[in-house]
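All remarks here apply to the structure that follows.
Not every chain is included here, but those present sit where they belong.
Labels A and B are assigned to the chains in the order they are written; within every chain, residues are numbered from 1.
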Amino acid sequence: MQLGVIGLGRMGQIVVDRTLEAGHDVVAFDLDAEAVATAADAGADPAESMEDLVDRLGDGKRIWLMVPAGEAVDATLEELEPHLDADDVVVDGGNSYFEDSVRRAESCPAAYLDCGTSGGPAGAELGFSLMVGGPEWAYEELAPVFDAVATGPDGHERMGPAGSGHYVKMIHNGVEYALMQAYGEGFELLHEGRYDLDLESVASVWNNGAVIRSWLLELCEEAFREEGNDLGTVADRVEGGSTGTWTVQEALEQEVPLPLIYTALAERFGSRADDGRFSRRLANRLRYGFGRHEVPRRE
Amino acid sequence: MQLGVIGLGRMGQIVVDRTLEAGHDVVAFDLDAEAVATAADAGADPAESMEDLVDRLGDGKRIWLMVPAGEAVDATLEELEPHLDADDVVVDGGNSYFEDSVRRAESCPAAYLDCGTSGGPAGAELGFSLMVGGPEWAYEELAPVFDAVATGPDGHERMGPAGSGHYVKMIHNGVEYALMQAYGEGFELLHEGRYDLDLESVASVWNNGAVIRSWLLELCEEAFREEGNDLGTVADRVEGGSTGTWTVQEALEQEVPLPLIYTALAERFGSRADDGRFSRRLANRLRYGFGRHEVPRRE
């Protein structure tokens, strides 16, 4: 099979590499010429422009977009669409908002697959987990590429119609926030608690047979091994949050309670209050108001 | 009625003043001679020692303890107990742990009333809210004093047997934490949100007829009036937490969920993490682990 890949960042490059390794042909394009050159070194056919990429693919185009979620996807599609037909297939492998994917699937002349991609850089060797939404025939058609990019045939699945792939990925990320926070709470208590513990060793023994073993826990183990038992210089302001926010928004609409996922997201927001949390500052003044507790002051 | 008052801090002095104002006699003692002098200026009979105080009270002693919760109460009782009889009454008006009060009621030769006291310094003028536990006869006996110290006859009530007064006060304080945090969240959103609002004015209009009007909201209004719309130099590290902790511990035993009260308490704990929250720092390293998001570093 011949696959066009647009967007050659870290994730796009992995798609190129794994697709080539599986014996398929790849035509690669990125606005950054250096990224295209890297793909060419790996064996891809380098395209000079999106139009060039489309030309090289011929009929029955299969195109994988791996560009940042949001405007970049729309801009790419706008350029591609004049060249697309109903028997072409476009895969959006990025972290798009599912309602955008529904909208794009409706307006795209080609079959459109929204493909949630999870696994991070480790996916280079292991392959990704791919959650795919869109028409069944297009999913079947792309199966050989999905086999290559995913961990194998078990690493990809069609979730349902347009948008469902990114929907499942969105919720995956919401759960991810809560899992990270859950492990974080456990290790914070171990760290502050009454024993002097080696946290890498705790994580390691847990990863060998304990109920809570997981890939995230393996990353915890790596974190303590590489940063030390006190996490060295790692700061505590946590960025990010868009997929978590989407998850909570959807849960509000569905009236489904997500106390853990919400709290994990709110922790991030709280970590970014540079002037101190207003609610806590008010609490201090109220404690003075009713109990004459001294008001702590900023220096 | 004649009342002995031991412990003449801010709250004890209010007990002395309000009892005197109601036409009762007060014998006052404190380890700090200056505090005793202040009470004497207000019209109390100054005692030179606890033994002296006991001597001046004669039979059917009524003694109000307003000393810090914990060891000070036990130390005071140890000194008093040789002088107490079954027809004496001791009131503990401090913030004692209810199980300590149960224990003290069992061992004290006098009738023992545990009296949760709420209202803060504003109680000087308005009177307090008093939640009393212990024998009914002793509660009835002290009613004239409770009338004086409380806002009036409606401001005190016998909750039940020994410990119940401090039990109800403990839970009062747990609720207080959550109310403060609830208002804090609202004002934080108003402060960070999309309008440029005068928070004193918001609090004021809410205090005039809105569903959420309350005394704590009046204190919010005062806070913005006195500290300014940005709360000036008020810092965000929040101390305290013992009664909240007791409330959560009791709820764990009773298997009653207290998500708001717990979260309000945990907010205080979190505000004291001087090196940054460990859980957040781990989250940053995990985000690198699975997504190669740059790890923020402390300077």
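Just so we're on the same page, a residue touches a chain if its C-beta (ideal position, glycine included) is under 8 Å from a C-beta of that chain, and two chains touch if they have at least 3 such contacts.
Keep in mind the model is a prediction, meaning the values are calculated, not measured.
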**Q.** Where 2 copies are displayed, count of copies in the complete assembly
**A.** 4
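The definition used in the following text is that only the chains that are shown with their structure count from here on.
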**Q.** CA centroid of subunit A to CA centroid of subunit B, Å
**A.** 48
Q | For the subunit A and subunit B complex, residues of the former touching the latter | A | 10, 119-122, 180-181, 183-185, 187-188, 191-192, 215-216, 219-220, 222-223, 227, 231, 233-240, 259, 263, 267-268, 270-271, 273, 276-287, 289-293, 295-298
